[in-house]
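With one protein chain withheld, the remaining protein chains of the complex are depicted in position.
Moving on, here comes chain A:
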Amino acid sequence: MAPSAPSITSTMSTRATTPRPSSYRYKSEKRGMTYNIMLVGQSGLGRRTFLNTLCEREVIPASEAPNPDTANVADPMRFDTYEVKLEEEGTHISLSVIDAAGFGDGLDNTSCFKQLQDYIEAQFDEVLVEESRIKRNRRYRDHRLHVLIYFIPPTGHSLRELDIELIRRLGEYVNIIPVIGRADSLTVDELQTFKRNVMRDIDFYKLPVYNFCWDESDSDALKENRDIMDFIPFSVVTCDEVLDNDYDSVRVRRYPWGTIEIDDDSQCDFVLLRYILLNSHIADLINYTEDVLYENYRTKKLEVGGFGEGEGEGEADEDDDEADEDEPSSASAKKQA
């Protein structure tokens, strides 16, 4: 339940999203902050409607009925990208959302993890190459994933093997925020129990979900971030229709037994999650990706790619001899870093 949600969102509004200096990110206000989100989860958990509700417009149109003969065929994973321009509290965001369709929908899903990992690494590799160019492209658009929203089904029990494997394998490449899709199928008590069970699993299996408290130097934010972590996984219900009242439009889902209001934070965590994603923590998520995740990847990649013999033998020479074709001046790049 979210009795403290209002206080969190009100204190968070005072934290401006000041872009911190980065060696790579272009800060042009007009172009907007580059922000890349991936949505992963089995079909039927509301990924697509989540995007529409998040952007407050129909980004992904409702799909037509699939042919009956496609029911038994699992589509291979697709990465459908949607570009949206948003403005949040004065900040322009050039949002790119990648919907990882087909994850977990087949009989044998073990190849899904590798496909996701390859995708994420490919974005890192592009940046690695771009960074190393002698003449860099001013208009280069960074496609590194800043956050991966992972949809868990509302079983009410604990995490499944699929969930555990996904977080375990991808947590070192991208910030993973787990959410509960279709959370309106759980009662208040069931939701609390489920969240608790999921958190226990995360602790027990040491799953690398995004740690909101990674920046321990920022003591003001630390308390707030600890409170936010109590909400994980965030319960998400997505908007079906908009009711127009006299004074307001309300986003709802209508059932024969009642109507749930999406924007009511006592009924689901959608508003909180949206605020975190697009306002209060956008800078944190981007910075962690660039300063930590990417740097770790880069170091690993260059170590592996650069050396055939042992280390410490004059790194510059080794790089020149054994560097990848794509990295003609990786030696100079290393010196700059």
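Note that a contact is a pair of C-beta atoms (placed from the backbone, for glycine too) under 8 Å apart; a residue touches a chain by one contact, two chains touch by 3 or more; residues count from 1.
Heads up, the rule we're going with is that contacts and distances are computed from a predicted model.
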The chain dropped from view, which UniProt name applies: "Cell division control protein", "Alpha-1,3-glucosyltransferase", "Calcium and integrin-binding protein 1" or "BZIP domain-containing protein"? "Cell division control protein"
Among A:N109, A:S132, A:N225 or A:S280, exactly one should touch the missing chain; which is it? A:N109
Touching the absent chain when the full complex is considered, from A:T53, A:Q123, A:Q267 or A:N287: A:Q267
Pick from A:E88, A:E165, A:D215 or A:D263: which residue touches the chain that isn't shown? A:E165
So which bits of chain A touch the chain we can't see? 42-46, 63, 65-66, 68-69, 71-74, 105-110, 153-158, 160-162, 164-165, 182, 184-185, 187-188, 197, 200-201, 203-205, 240, 253-261, 266-267
